[in-house]
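Of the protein chains in this complex, one is absent; all others appear in place.
As written, the chains take the letters A and B, and residue 1 is the first residue of each chain.
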Amino acid sequence: MADFGYTIWILIIPFLTFVVLGLFGMKLKAKISGLAGTAALGVVTALSYITAFSYFSGNGMTNGVFHKIVAFNSVWLNLTDQLHADIGFLLDPISVMMLIVVSTVSFMVHIYSLGYMKGEKGFERYYAFLSLFTFSMLGLVVATNIFQMYIFWELVGVSSYLLIGFYYTKASAVAASKKAFIVTRFADLGFLAGILLLSFNTRTFDFVTLTDLNGPAVTSTGGAVFMGMSVMTWSMLLIFMGGAGKSAMFPLHIWLPDAMEGPTPVSALIHAATMVVAGVFLVARMFPVYYFSAPEALHFIAWVGAFSSLFAAVIAITQNDIKRVLAYSTISQIGYMIFSLGVSGYGGHDGLGFMASNFHLFTHAMFKSLLFLGAGAVIHAVHTNYMTEMGGLRRYLPITNATFLIACLTIAGIPPLAGFFSKDEILTAAFHHDKLLFAIQYAVAGLTAFYMFRLYFSVFHGKERQYHHTPHEAPATMTVPLIILAAASVLSGFLPFSSLVTSDGVPFESHIEFGIAIPSVLIGIVGIAIAWVMYKKETALPDRMAETFKLGYKWAYNKFYIDELYLFITKKIIFNHIASPVAWFDRHIVDGTMNGIAWVTQTVSFKIRGLQSGQLQKYAFVFVSGVIGLVLVFIYILN
Amino acid sequence: MNSGIPLEFFLILATIMFFTGIYGFLTRRNLITILMSVELILNSVNINFLAFNRYLFPGKMEGHFFSLFVIAVAAAEAAVAIAIIINIYRRFNTINVETVDEMKY
Partner (left out) sequence: MEGSQIMFAIFALVIIIFSVFTVTSRKILRAAVSLLFVLIATAGLYFLLNYQFLAAVQITLYAGGIVVLIIFSILLTSQISHKFEAVEWKKSIFSVLASAFGAVVVITTILRHTFEADQAIAAEVNMNLIGKSLLSTGHDGYVLPFEVISILLVAAMIGAIAIAKKGSPHKDLKNNN
């Protein structure tokens, strides 16, 4: 068994970078702080690769089964004898895979930001926050117990808030960061409730114990039943609520499109590749518990994922802002991952859904961050986010064009690129589980290809617009990450994922089922073809289609009015009928009581003050009255 | 000698004088009139003592001597009081009792 003690540095280095850059960043030159942050992250990436290589090449296996290794664990908060919250470092197939994903994408984003954020005010603050985020996300994925995961979960939310609101002078950015934080915080309420229920039932926070097949979580019969579902089902559903908030599943998806107000590299890192998959990771981490103790929750999760996929894809085909299209695409793809976990079985080949979900997580991180960074390069060149103001950019931005095309082909599921392999596995798992869900996801695959190529053709082909100045290609610091990520998108499909990451640690052989693969490729090609016809050259076809489906188009364009619904509920109902009376009560009754007590004290003391008036005759009067009173008492009453 | 006059008459008379003096003490504004009321009170007490001595304890003399000493003390006290009043008059230029209220809150 190799010693994995060095892995603790994977957490310490980003944290130290955050502290140093945060405290001293203003004193250093901007470029130095950027390079320092990037270099630190390079070290972290190297360490992550070393760990992964060491783990997967045999050190993580005993008897051919990957198992969990706890590299480090110390008790932090002793709640009772049995229940204690620890801080630790857990290595297991999904956490090692996430280490690679997070550190790679973060490293690419660090390098990219050297060029993209050059000259921006607050450059050092940006790198400090990026380090904080990396630290939080890494801490989340290697958490040994659910309480530690919750702590880092909140930290990730804070980092996201800080980074979305990076341009804090812009009102829309501030509003978006608040919205993101509040929505995810609301979801975390459910998460915390779920944690408490779960730990109360199973008497532990620790993941190794919770996912142990003979442990209390998996073998529990559920205990009390509330409204038809057992305690375990309720707790796992509540935990999923937290995951759904972070992963922007319907109806908690409203924050993700608005989060595009942050800088584009931030969108690439946080809202495409890493933070938003935290929900997927959570379900994957707790998968044995879900499968054995709360199968109804798993069924519900599958439907939530499928619905979110479809919902987001429909909205994406009408949006005009590049980043918004990509945001809805992210929601859709995460829906795929969540859905795949929902339809998965357990053990060996039955756990195909589990493996496919993690595989898609890996490839999606690569190509979605590539898409965002490419979009950033485009925005950097033409200084606008809107597709309607772009066109024919392939002449001016060759590298961006090539890498963006590779990414779009990947997401559409064209072999032999990575997206084909991961998406195909998901569809296979779905087909064997539930035909209706399979049909929905199949349709979404087609829609995905369509809107992605709509985006591609509108930006890089189509009619050229008048630009303020000739768009120029991005500098090397920005194009090198694009090329690296494009290579990853191409090559990662060939990773033997099923022999590395499985639901129970046992590697298995996965193969392509041509009966499903060929139709999925076909529908991808159909989507691309429709987009080619409508958008490659400037035509009136899109407008005519919008006219034909006028009502549908209007609803999709306005995101199905979900935001307006939420605003209505909060402003008209909660503010007016709940918050206002409570505020009135607090102001008039609680404060009023305090003020009343003070007023009474003051008045009484004022009156009592008169006893010390300094007036001789008043004193004498009291004296005489007292004496007469005493006489009465002693002679008459006490006799 | 005093067979015609019951003891109670003396006592009631003294009481009336006493409470008149108290009324004057509580009501009057001039310091000197307050002093006069105090003299009234002291005199009523004297009458009381002497009446008791004569009627209830004819063989003893305590009441008589007590009254004698009360008169002496009253004289001394009146002298000191007048001295104080003159001092107050010098300071405040008035002898209204309500102006001498510096020991107030």
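The working rule: contacts are C-beta pairs under 8 Å (C-beta built on N, C-alpha and C of every residue); 3 or more make two chains touch, one makes a residue touch a chain.
The structure displayed is predicted, hence computed values, not measured ones.
Q: Contacts of subunit A with the missing chain: which residues?
A: 617, 621, 624-625, 628, 631-632, 635
Q: List every residue of subunit B that touches the chain not included in the displayed model.
A: So the residues of subunit B touching the unseen chain are 1-2, 4-5, 7-13, 15-24, 26-30, 32-33, 35-37, 39-40, 43, 46-47, 50-51, 54-61, 64-65, 67-69, 71-80, 82-87, 89-95, 99.
Assume only the chains that are shown with their structure count from here on.
Q: So the centre of each chain is just the mean of its C-alpha atoms; given that, what is the distance between subunit A and subunit B in Å?
A: 96
Q: Contact residues on subunit B for subunit A in the complex?
A: Within the complex, subunit B touches subunit A at residues 22, 25-27, 34, 97-98, 100-105.
Q: Within the complex, which stretch of subunit A touches subunit B?
A: 609, 612-617, 620-621, 624
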